[in-house]
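A single protein chain has been removed from this complex, and every other one stays in its place.
For reference, chains read A, B, C, D and E in written order, and residue numbers begin at 1 within each chain.
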Amino acid sequence: MTEEFEPKIVGFLCNWCSYAGADLAGVSRIQYPPNLRIIRVMCSGRVDPAFILEAFRSGADGVLIAGCHPGDCHYIAGNYKAQRRGILLKKLLEQFGVEPQRLKIEFVSASEGAKFAAVVKEMVETIKKLGPSPLKVQMEGLTYASG
Amino acid sequence: MEQSQKETSRIGVFICHCGINIGGVVNVPEVVEYAKTLPDVVYAEDNLYTCSSDGLNKIKESIAKYNLNRVIVASCTPRTHEPLFRATCEEAGVNKYLFEMANIREHCSWAHMHEHERATEKAKDIVRMAVAKARLLQPQTEPEIDVTPSALVIGGGISGIIAALCLADQRFKVSLVEKEPELGGMLRNLHKLYPTMQDASEGLEHFIQAVKSNKSIDVFTSTVVKEVKGFIGNFKVTLQKGNSETANLDIGTIVVATGATIFEPVGMYGYGEHENVITQLQLERLLKEGQLKKPEKVVMIQCVGSREEKGRTYCSRVCCMTALKNAMFIRELYPETDVYLLYRDLQTYGQHYEHHHREAQEKGIRFIKYAQEKPPEVVAGKNGKLEVNVYHALLGEQIKIESDLVVLSTPLIQHKDAKELSKMLKVPLGSDGFFFEAHVKLRPIEFATDGIYVCGTAHSPKDTAESVSQAFGVASRAAIPMALKRLRTEAITALVDEDLCSGCRICEAVCEYSAIEMQEKEGKQTSKVLEALCKGCGTCGASCPTGAITMRHFTDNQLVAQVRAAPQVAKEVTKHD
Amino acid sequence: MAEGELKYFIFLGCAIPYRVSAYEISTRKVMEKLGVKLEEMPEFNCCGLPMDPVSHEMMLLLAARNLCIAEEKNMSIMALCPGCAGTLNKVNTMLKNDKKLREEINEYLKVDGLEFKGIIEVKHLIQVLNDDVGLEKITAAVKKSLKGLKVAEHNGCHVLRPKEYMGFDDPEDPKVLKALIEATGAECLDYMDEAQCCGAPTAGINDKIPLQLSREKLTHIRDVGAQALITICPFCHMMFETNQMRIERMLNEKFGIPTLHYPQLLGLALGLSPEELALDELRVKPTEQLKQIGI
Amino acid sequence: MSKEKLKFAFYWAASCGGCEIAVLDINEKILDVVAIADIVFWPVAIDIKYKDVEAMPDKSIDVCFFNGAIRTEEQEHLAKLLRKKSKVLVAFGSCAHQGGIPGLANVANKKEVFERAYLQSPSTNNPNSVTPKTSFKVPEGELKLPEFFDTVKTLDQTVDVDYYLPGCPPPSAQVAKVVEAIAKNELPPKGSVLAPEKSVCDECPRKKEDKKISKIYRVYEITPDPERCLLEQGIICMGPATRGGCEAQCISANMPCTGCGGPCPNEVEQGAAMISALSSILGVGGERDLDYDAEKMIGQVKDPLGTFYKYSLPASFLRRRRIKK
Amino acid sequence: MEANKSILVIGGGIAGIQASLDLASRGMKVYLVEKTPSIGGRMSQLDKTFPTMDCSMCILAPKMIECFRHPNITLLTYSEVKEVKGSAGNFRVKILKKPRFVDLEKCTGCGECAQHCPVEVPNEFDMGLGVRKAIYVPFPQAVPLKYTIDDENCIKCRLCQRMCKAGSIDYDQQPETIDLNVGAIVVATGFELFDARTRSEYGYGKYQNVLTSLEFERLLSASGPTGGHLLRLSDGRIPRRIAFIQCVGSRSLKGGVSYCSSACCVYATKEGILIREHNPECEVYVFYNDLKVFGKGFQEFVNRAKDEWGVKYVRALPGEVVEDPKTGDLTIWYEDTTENVTKNMKADIVVLCPALVPRVASKELAGILGLELDEFGFMKSKDPLFAPVDTNRPGIYICGYCQGPKDIPESVAQASGSAARAAEVIIVATGKEAH
Partner (left out) sequence: MLQVEKGGAKETEQRAVLKITDMDPKFKYEISKIPGGEKIMLCFQCGTCTSDCPVARFSGAYRPRQIIRMTQLGLKKRVLESESLWLCASCFTCTDRCPQDVKVADIIRVLKNLAVKEGYVPPVFKVLASSILDTGYAYRIPEMRIKKREELGLPSLPKGNPQSLAKLTERIGFKKLLEAKSE
């Protein structure tokens, strides 16, 4: 009997909007699957693409970057940079044979508790459909620990 | 790597039940036991309420007892409780940046209330990630800078004058710079001021005298700002008078109050072609000087060169009221004169202006709404008169008005030299040409760059009352750093390793706060963070292609450690696995 | 006025004696039952409203003369027609409040030995019923509850507007007539555009617009399933009742909505017979409805 | 030269051979090399068989300069052998260092590589559809060929490496410096990359003014201002993310840097570093414009993997393309 | 402790918050008095703000928290000013602190009490569209995040007391009078909505699908009663057409206020865009009289609403809104004044943009402070041109909507202005901060 695949997702959330949105989801007791591990950054603009690749390399099945809505960035425009990096990274991931849906760039405001929960839920469902990250699978000479 | 050379981490973990808010879902004792197994964790315990005074005392006691140098509280969101726990750590002699919080309430127990086991697993992961980061935390200090208690106000119109006076009344030194030979700005051209209809010159004269007699204010007329260097509290400003004379000032804060000028509608509605087509500003002058000869019929046209489809798309805010005011003055002066006001939408907002609108209606001003797509036409008529053809949008008919004076209401526009100033101060201009504030809603009178503020029509078209309101506001914002004398700046800032920086200037381009400056050393450029301006967003750190920028308290190492700890599947990934 | 003693001049106006006697008959019957004494107004004339478009002064004089006649006996006026009620009320208020106008009008009135003093009031029938008789007394007097009957009401304009003068009910959401109807036990339904005009005043100028207006109202009334329409105005009644079949013919519709004067409805509840209430004057016969309530 | 001469070895694995030429490119300095060292193994230049190497005592070679990535059994074998026999193993050039151009084969697997190279290539005439096999029977017996791996690896993914000398090929000045350091026994700590700490930008003479860009140009699309930073003119130049030492040779020839120097010392992943830098500045400041469209802005970058990992795919975090079976 | 170095700020909306922060961050002691249990004011109720479409709570919450944490600010929530004596530099103030029946020191904001409270009452924060409990925080991001028992509705079942692990419920709390000595006072009491019921031709209060703009704002808000789902309250149906009516009670000489409220045209535009964002299928009409686009970026905002979002503008002040009692659908009768045609339009929801009027309570407060009000009830400026934040009483300053119609940035700028004026008083009174 195989256990149902439970994806591990790493989330980078900006302190001002998305982290607060995740807080609001909790405060409002909106339930969503416990697959996300949140890393708080001051701004989504802080997220270096290397962190995202590192997360995949470390065995994450998905990575979420959530920042303020366009125009709302506490630091004026960090979210735009995160968005652009995300777009380029998705293209790159696809070239690496990693489904781009495993990387999600979202705008979640401090008042969007429900949206945050919905984003996580949807992402978990998407990744469940995709299955475990191809990076976890053993390949020639390169063993990646499997969860 | 970096931490191994320093002291070894001794981490204490305090896990909160939050009554039953966490404890009712997450198996807290199990998480405590798990925490104890994590590297560098020397102590772990659970509390009913870690934030209660009882819980806080426990933290302090444990720091002493176990010689802890890193503290983790796993409870609720750091957004509300972090300051409290940080303060507790400081009280016990642990630098507040050596505290880390694990959010197992909002992000865990409350969001997974029916999945006790998985919530417990998640709580462990969250604690593990916190430990991974805490091991690498470094103490931080919040650097202080001195602030010169002296303000530079650029622009000697009513905004600049009021800002200067209010700052001087708060006992700061003020240098007021005006490029014209006289103070007063736009108000010098105006006749009466709505809504009180008092003489513009009367009000202005009072304030100019106040400025001149104020010992704290140095007035520089016929003078421009030539160079600005430095940052908040420590600006070095060079002024230039005429071609030769210059002055060097040490300045703490800068107020931009350069005002606006008026659009010259050359080629529109016969302006420049017929001499009896004038602008509203020219009419003001005629009224002010008592030079207006009795016209039989006056036609005023609104939105001339503003609210355009493309170009000057903005509404200039002051034109409707100015036209109403002048229309009423003409009627007062010459009761027999008919005044037609051709408008698109009347901007009679706020508590006073609608009243003036009604007054104008009662005084017999004729309002004709025209549509943007069918603008009026002004053509030469008989006997040197003008003929204005307008489609009355509310009557649905074309009207022909014979007029001997056409007055065009044109918008306020930015001065030509504003671009130069914006470059000098490194503050942006918006697409409308006006200075662009830090945040449209909540930081309306300051720039993203600390220590530089904006008020009056330099920011956007506005009337005297509104400019004055902003000028007082600016006098408060600019006073804050000067009143403090010393400024604590962010501890969480970027730091450039000069040995690695290759001067590519990418960080400079991405910084919204102009907090990165290039410096030259031995013929090579490297970037430097002006910590006083840095807000710590970390965008530069993420963008730096050489890894020369470290983000304090959110270092690459710390974040990568969290990333690696998150999926719990990665062993230390090395080159060989 | 002595406690419990309610006494008014009844102001019939022109239309009621001309064409709408059922309204008068049922009103007199009902008021008698409720203990309200009605006295005939001597020598009254047109309230003035029809002359307002021609000459405002003429209107004022006509109305003022009526008021003076009532003042001679120091008795307030109850009008059945909202037009009369509205006009007399308005002029009464204007003359009471505007000294200059009062003096001017009195100057004219002097010719015939009249003088406006401003000592009486003018009310419409439903105002008397609601304010002076009171819902409580009406409810208590109901002998035969009209429970189960679903009706719609139409106030007409002048009993409500202009608000500045009438003011006893909200013209946008009138409640008094509804309450009076519900006092009989009948249910008063909400329908679209309740406050809309019937169109009668334009009848002399244009033949189509008033019929279209009435048609629209009747459509909305039919849409909510009202079994009858209740009016308090002779003109509105003519539009909806007398003209109903004409509307049906002209605009190819079918309504069949019996339209009763309010006192007719109230009379039924008070135990009066259809004959006593002159129900036979109606063109659209409420046969079914009467059967339903057991009459 | 009182001391005994040093023993040098050179080996050429998966690479183009340019590195071999680079050794010669140090010109007269080659004489200095010969003066201090004997070359004990150099398949391209001297005839010494593998078995001769196997016969050498362990650690008998002082310095082995190993160029090329590891993509066959033979290369792996030789890497391991030379490691055993050498005191110091230097990953010489981009391929050994980061995987290099051959490393781009990691976007495919063996099957795809063979199909492309031996079957689909329009210039190939292969009517019998012959592809390499590890063994092939001929009348004379069975021929053995080394196994061709699915994945290209860097040298240090195969064996421990002492030093890295980046570049495609390593600039001769840099090679000369290394030889000098070896001669003087002044080598830095093990594991070091033998190149400057800073990026190509540090050596680039072009004027850098403002890195805000909004339009990307291919090299042939514009004639760039020779004085000004190429990246600022919209030409993707890997200089900012690439370790220097090359004196910005390509850029001086009006061509953008393509990144052969590998990542800067404090960056682990060169491609990610450049992706981050470029997407941060591409469209920066224009976000408030009405026609700002992040997708369109980034859409200008056509082939991120080929552009930003041209020399470093095998050394990258993700190393290769994952191919569904 | 120098008492007269401190300043009293009345009203915890964005203007009061900004004035407090300005003063506190320059080292002056501030008492911020707020009538309700949380600071945040009107802005906290907004979903987005025009013309940038900033999420209101995202940009406001950090300022609220900053107020809460600031060592120089003492928050006095659920409190009212009852008496003010003295003069500039030395005001003696009495403040009534209403009992919350919850110990602020002990309450951890966990919410266990509210989960078990059996009493549901209309939620003021959601303009009565949703419900809250008798023990409540006004909204999840409230500052302080402490519960309050609403004495009017509490049935004293003591369930909350039993549930509270922190032991913070205290039914014996009594009103408390606090005496303060302050040097200056800043008033920022904000606005409320004109009662749209008085415009009964639009059926507000009678028809369920006729809403005020603030109710509608809550309906749009992700944290609102429907969780941000745009639904019709009468039947839960997804609306296909929504119409906004401007100038409900404003620019009116009859029964309303004669001035223009300044914000409605643009916030309706914002709400219009939000509707289209929520559901591109839903049509939006804005009925306006004169489109007020005088602020920075307003005209461009309206242009975008028209061109990019397809919000439609009609120059008309509708005469009436009629409900079809069977379907709850609404018909709006209007004359398109640029076409000279009487038309009617069906809409699923009609949003009224009522005049924004000074708070009724500000009249009483003005009495206590000895301030003059203008004809509309706004706090009167000493000189509308050159002393906009000064009042007839030296040492007392005004800012925000209580001084006159304005939008958020104007309120914020003016709040700073009143802070500067208040600071001047303190500097003169204490002789400090001389350079």
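Miscellaneous remarks
Note that in this section a contact is a pair of C-beta atoms (placed from the backbone, for glycine too) under 8 Å apart; a residue touches a chain by one contact, two chains touch by 3 or more.
Not measured: the values here are computed from a predicted model.
The chain not shown here makes contact, within the complete complex, with B, C, E.
The chain that is not drawn here is touched, among residues B:246, B:398 or B:431, by B:398.
Touch with the chain omitted from the figure is made, among C:109, C:188 or C:247, by C:109. Touching the chain that is not shown, out of E:256, E:358 or E:417: E:256 (per the contact rule at the top). Listed here are the chain E residues that touch the chain not shown: 201, 247, 251-254, 256, 289-290, 315-320, 333-337, 340, 342. Think of the hidden chain as still there; on chain B it touches residues 297, 338, 357-358, 361-362, 364, 366-367, 369, 389, 392, 394-395, 397-402.
Of the residues in chain C, those that touch the hidden partner chain are 12, 14-15, 17-19, 21, 24-25, 28, 40-46, 50-58, 61-62, 65, 101, 108-109, 111-112, 157-158, 161-164, 171-172, 195-197, 199-202, 204-209, 212-213, 278.
Following the convention adopted for this analysis, only the chains that are shown with their structure count from here on.
Under the contact definition stated at the top, no chain borders both chain C and chain E. The interface with the largest number of contacting C-beta pairs joins chains B-E. Greatest centre-to-centre distance from chain A is found for C, with centres as Cα means.
For the pair chain C and chain D, the distance between C-alpha centroids works out to 101 Å. Spacing of chain B relative to chain E, judged by their CA centroids, is 23 angstrom. In chain B, the residues touching two or more other chains are 79, 439, 510, 539, 542-543. Multi-chain contact residues of chain C, defined as those touching 2 or more other chains: none present. Residues 107, 149-151, 153, 157, 267-269, 271-273, 275-276, 278-280, 282-285, 287, 294-295, 297-298, 301, 303-306, 308, 316-324 of chain D are the ones touching chain A in the complex.
Taken together, the chain B residues at the contact with chain A in this complex read 77-79, 103, 105-115, 118-119, 121-122, 125-126, 129, 438-439, 448, 492, 510, 512-513, 535-539, 541-543, 551, 554, 556, 559-560, 562-564, 566-571, 573, 577. Only residues 8, 10, 15, 19-20, 22-27, 29-34, 37-43, 45-51, 54-55, 57-61, 74-78, 81, 85, 117, 136, 142-147 of chain A touch chain B when the two sit together in their complex.
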